[in-house]
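What you see is the complex with one protein chain gone and the rest in place.
Residue numbering begins at 1 within each chain, and the chains themselves are lettered A, B and C in the order written.
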């Protein structure tokens, strides 16, 4: 049996049904009638079906990778959380209900349930909260969720994960400081936990180091610049204890114990 | 004194105020507050200010040349007639009121008034009717206008030149045949005319030959593939009795007597 | 159709290093095999020793294309024979193995090893990878290519395809040398040498410092080289470089190519090869964004 939900072979189209704003973030909701329901932590390669190109620097050209934010059960809807950081995300953020996406996925290996009845601790930073939302759903909302954001423009992202505790760099909301400080005190209350983290490399590295020091298992959803998303280009590698591995087919979720560092270079952002 | 209305140096923006359809043709109306009023037969280099690129074949990249269709006196409005024949015109045909054009012009040398009180005969084919509309305005509607179109999808273009006589290839409207047949019989009624023509190369060549045979002066608005529109690239040349000349700075309006043939290669369409 | 005696269902194959059928099987399951997009499968370059490849970042997007400095990661000859070959032999299409050596002896060792394997229909000699110093040398110089073939040609009856580098003053001259020295076919273009700087630091972005440019950005350059090579030699040519649709493929065939390889476009759509083969067969047009 496969270690992942496999994708239909070839790109397909999905119609955008809504584009919601949460502060600096956009949530694109689309209907993917032909695709399977994804696992938490899996991702899709997306591009607009029309006018993918002609942006800043005469880009984008290649599709872009996005974690699935939510995939409401029993339907065909997929949700993606998008932060405009360049020509590809800028184009996707222009899409409105009725526009079409060209999509490939679900791709990669997602999160696996906590071992030995450990409690799930979800730790997200910035747009990295995306894969934690669907994981929170699949864990029936039982998990503890800790989220970190830059500022007031980004803090609204917290709306997407009910019951989340928030830290902000500028103190505009929740704890004034880093989300890893929240994680630190959480682990003080008990180490019988399994950590699921996604966010900017420095945050992931802090989570990795912290969990390693306390001997807490952690699954990290990594990012890396990608061209294909299905193992074809060997471009998305990160160094692990067993050499370079492709984030797109051997990840994006990787056991923290397999990494010397989570400070990947050339990441998507 | 310059032989043309000169363009401001550098591209500028113009907001689209309306996009009207006339059969297969689009009329883009925009406001160009900073530009001078153009002469009939002059043209502009246009591109969309946003997303110029990312179309069929990862194009367009360069701006595209368009004759001015109308420039209502006393205002800042410019009108262009556009037929969707490829990625550049396809993108321009997507523009709607509120969108912005990036524009350079007016460029080139336009029509000059009839000599020796000759009557003006305007002969247009397809999208080539564009420069004749503003010329008809500037001649106070006194000119005789003969227009040719492919079929019923294109015949509505005739609406743009009041009082025009029409010929269609398929006979769906007006004379069943070529516009040059109309010109032929017009000249039977009197040769003391000056012909102003714009259209596909075969039509222009027929007009040239016909006028040459009857010794009637003709001014032809030529087309040629262009990269710059202001004489920089030497790409838009056509052969004349005095060698290759650049359509963009020595034309687009050229005396028929200077041409051995009007069958230019690599024309815009 | 046949290419160097190999029966092929259509003229579209993959460009080496742009499709990993084993990884794709994990991502797409059996659907990959039932709708396999290529008429033959070309493996990523295999070297004698295993290689980790270049440090990341390995990718940079250019206008209408991609620049990569992957650095030929692979399991090495013995790793490939042990782990990859059995799986690849089960693909529904003939297998072409792309090999590269840092010396003639290395190439000879690779060629002899694969000469003995029935699973291998043909060999492609990568003398042109712009990401590895020595890759340049052999492929840019007619004499080097002639000497290389002098050594490896006698080692196998299997078709030998010499993959040329576009980063040369006179590519047809190199193609002529390959033909004269007994190559069964040539393939081109490999990627064009390029570079990008990190927008933040101004330092080279790619771990390999320079990279290879591919995709539509190089299509016109590829067509010119394919055209001049086809005019110079008689052996079949496998053409590639920026092919996104049937029109692009037909243009390369019009220039004289027998087969057309799809590379970067597969990254935008893994089934692009099947679409392009259909568009070639039906001579239908192209739009930039399939699906």
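In this text, a contact is a pair of C-beta atoms (placed from the backbone, for glycine too) under 8 Å apart; a residue touches a chain by one contact, two chains touch by 3 or more.
Bear in mind that the values here come from a model prediction, so they are computed numbers and not experimental data.
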| item | value |
| --- | --- |
| Residue touching the undisplayed chain, where the options are C:4, C:23 or C:64 | C:64 |
| From C:6, C:146 or C:221, residue that would touch the chain that is not displayed | C:221 |
| Option from C:21, C:40, C:122 or C:140 whose C-beta touches the chain left out | C:140 |
| Residue touching the undisplayed chain, where the options are C:145, C:196 or C:237 | C:196 |
| Residues from chain C at the interface with the omitted partner, ascending | 60, 62-65, 67, 136, 140-141, 167-170, 192-197, 199, 202, 210-211, 213, 216-221, 223-225, 227, 242, 247, 251, 254-255 |
| Positions on chain B contacted by the hidden chain, ascending | 2-4, 6-13, 47, 49-50, 52-53, 57-63, 102, 104, 107, 224-228, 230-238, 243-244, 246, 249, 264-266 |
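In the analysis below, only the chains that are shown with their structure count from here on.
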| item | value |
| --- | --- |
| Per Cα centroids, the chain farthest from chain C | B |
| Distance from the mean Cα position of chain C to that of chain B, given in whole angstrom | 47 |
| Centroid spacing, where centroids are CA-atom means, of chain A and chain B in whole angstrom | 53 |
| Euclidean distance of C-alpha centroids - chain A vs chain C, Å | 33 |
| Multi-chain contact sites of chain C, meaning residues that touch two or more partners | 64, 216, 288 |
| Multi-partner residues of chain B (each touching 2 or more other chains) | 54-55, 58 |
